[in-house]
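As structure tokens, the structure follows; a few thoughts come after it.
One protein chain is absent from this view; the other protein chains keep their places.
And then chain A:
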Amino acid sequence: MGDWEPKSGRTLKRRRSSGGSTKEVAPKPIKAPAFRALVVDNGAYTIKVGFTTEEEPQVVPNCIMKAKSEKKRLFVGKQIEECRDCSGLYFLLPCEKGYITRWEVQKPVWDHVFSRSVCTIDENPVVITQPLFNFKSIQDCMDEVFFEEYEVSSLFRCTPTDLAYLNYAKHNKLTKSDACLVMDSGFSFTHIVPYVRGSKFLRGVRRVNVGGKLLTNHLKDIISYRQYNVMEETYVINQVKEDTGYVCADVKKELAEASKPFGSNSIVKNYVLPDFNVIRRGYIQETKPENPSEVEESYQVLRLNNERFVVPEILFHPSDIGMKSMGIAEAVVKSIMSTPKEHRQSLAKNIIMVGGNCKFPGFKERMYAELRSLLPDAWQLGLFQHADPITYPWKGGSALLRTHDFRNNLVSKQDYEELGSTLIQERFNNFMLDSRQLDQEDETGKHSTEFQYLSKLKSASIFGKQEVSAADSDIQIDSKAVETAALDKEDVGAEEAGQDAEGNKRGKSRNKALEETEVAADVEAESSEEDLTESPSLFPLGCASYL
């Protein structure tokens, strides 16, 4: 374990990110993966935990439960398996809309997860996931818990979409030039994250506030209004949702089918509710028995008709329940269209869908149909969904260990003590983000050139009419490329050219300087490199740590 130093390896990383090589992960194997890490995909509903050397993670509920049958006892995580009567189960969840805010709940669950009953940390590095744009205060708290309470030797945090992307890229041998879009539809929300040139494209990230929790709650509500009062039975209704829910291809057709009478209706299903005596888990009653026995007659049956597809439909049309938000398919298109033009087709070709909501039957087909109708005809559309979309990101953990700069990004306890949480959080949050800076530079550069370009419009004769119109239209990136190319080639003595070239040079020289100093490079230096947003007066808490 102690054979690697966190700082000595920085050379490799720097050269790679500044050199801008398009090659994926180093071709030569970086030492045998003799070291393993504990990967914790800390979802709001379940924690997926296990060592990278293992095939499958263990899935532990991320909550504390109280059962009506055993008033004295709290069930933490996996202990719920010991509970005989799960009726009226009361959940204490650590997350509020996906962000950990109830630490008094999260801590015991982690205690349980890292205890001998699930997975001990020992001396292994820990990789834990956090939602995108996690808040600074939450990250502080996580650092504190892991370094000071659990005293882990080293820690790394990234988003589950990073892991899913890495896993996908590894399996399909993608290079950095292939853009990828990850849609993570989980318990609290759905995130859509485009990956361009191997890193997140932040301005394309979208969040739809619809997740599995909202669907379960809505199902609970409508069943309570229409049949039984099940407001207390979140656990059971969640199973009902998982067992009977599906995503339909065409709502109108499906609704017409659902309005048919019971006999001729293919949608309506009777669901036998569990009584936690004979039946542990509810199931769909296939056919009504001819001569039901006395026991069978005493079963409580829930009749589900349109509820089966109307509830998952909220993912695609949140406006059905009055949410002012677009559906996930529309949001995917929105996200694709917000990226630079040259990457859009590639994004549409590589769409990865992860998260529990993808398990609804028909989800992928519906997604394909919606996207196909919203995206241009000539584009190829490729959706990928693993057989187990819940654990798919976790499985990317081993791919993460093999990325070239993982070891440099890993934060050891010493680093934490020396540097403090703000700096190490920057390291976490800037992971897979290096092109963000480039993009921002591009943008500021573009703004300045455009401005000068307009002011000199009368005198500058080298610009044709077409280019003016091109600059006006939305394909700014292209026009910018054209502009710079023209400027560089013709070498006009005008200020714009000078400035532009200077900008380029500055960028290059900065990169060179970085390469030279990188051996001695300190983490402080790394943090003080970039733009405005780093300035302490504007962002006393550091802006990147919010990202």
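In this section, a residue touches a chain if its C-beta (ideal position, glycine included) is under 8 Å from a C-beta of that chain, and two chains touch if they have at least 3 such contacts; residues count from 1.
We adopt the following convention: contacts and distances are computed from a predicted model.
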Report task. Would you kindly match the missing chain to its UniProt protein name, picking from "Large ribosomal subunit protein mL53", "LSM complex subunit LSm2", "Vps72/YL1 C-terminal domain-containing protein" or "Pachytene checkpoint protein 2 homolog"? Result -> "Vps72/YL1 C-terminal domain-containing protein"
**Report entry** Hidden partner chain, touching residue among A:45, A:75 or A:114
**Finding:** A:114
Query raised in the report: Looking at A:317, A:386, A:407 or A:427, which makes contact with the chain not pictured?
Result: A:317
Report summary line: Touch with the missing chain holds, among A:36, A:203 or A:364, for A:203
**Report entry** Chain not shown, touching residues in chain A
**Finding:** 2, 96-97, 99, 101-104, 111, 114-116, 120, 122-123, 132-133, 135-138, 141, 149-151, 202-203, 205-209, 218, 221-222, 225-226, 251-252, 255-256, 258-259, 305-307, 310, 313, 317-327, 330-331, 334, 414, 440, 443-444, 532-533, 538-539, 541, 543, 546-547
